[in-house]
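This structure is in structure tokens; I'll ask about it shortly.
All protein chains of the complex are present and in place, except for one that has been dropped.
Showing chain A:
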């Protein structure tokens, strides 16, 4: 049952071949095999959301997904957001609004927010607050995270209009 599998994973548009035990989580493969350590692990039981990544555009807990389940999917992590070091609009909004302190939960919130903004581009501030309640932050009290995501939603709506 623990026999290793050869796996092809597409992460941030790059294909990787990895050999993993079937029980190895997507979070561990991304972090420790691919060395994309921006994705963090906070609880390993799917509650805190620090490990949130996008799987075919939808936010998922990478600690609850086995790596073998992600084969053939498009996996996106926090490392995909900036462009050669230039922050994305969402990342910049987090900085502008002080939506991060220690930064440990931040990649999970960024990926959750990207997923939510993709799925619900017209979400209201209260919709966003509700959606962001999926993840835990211990530093900020959430207000500035909601501010940052709401500001991004508004600016993207304006850009669309």
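Of note:
Note that a contact is a pair of C-beta atoms (placed from the backbone, for glycine too) under 8 Å apart; a residue touches a chain by one contact, two chains touch by 3 or more; residues count from 1.
Note that in this section contacts and distances are computed from a predicted model.
Note on the omitted subunit: UniProt lists it as "Xanthine dehydrogenase family protein molybdopterin-binding subunit", one of the names in "Xanthine dehydrogenase family protein molybdopterin-binding subunit", "Protein translocase subunit SecD", "HEAT repeat protein" or "ABC transporter permease". Of the listed positions A:10, A:69 or A:101, the one in contact with the omitted chain in the full complex is A:101. Annotation for chain A: contacts to the undisplayed chain at residues 21, 23-24, 28, 31-32, 35-45, 47-48, 50, 77-79, 81-82, 85, 87, 91, 94-95, 98, 100-107, 110, 129-130, 132-146.
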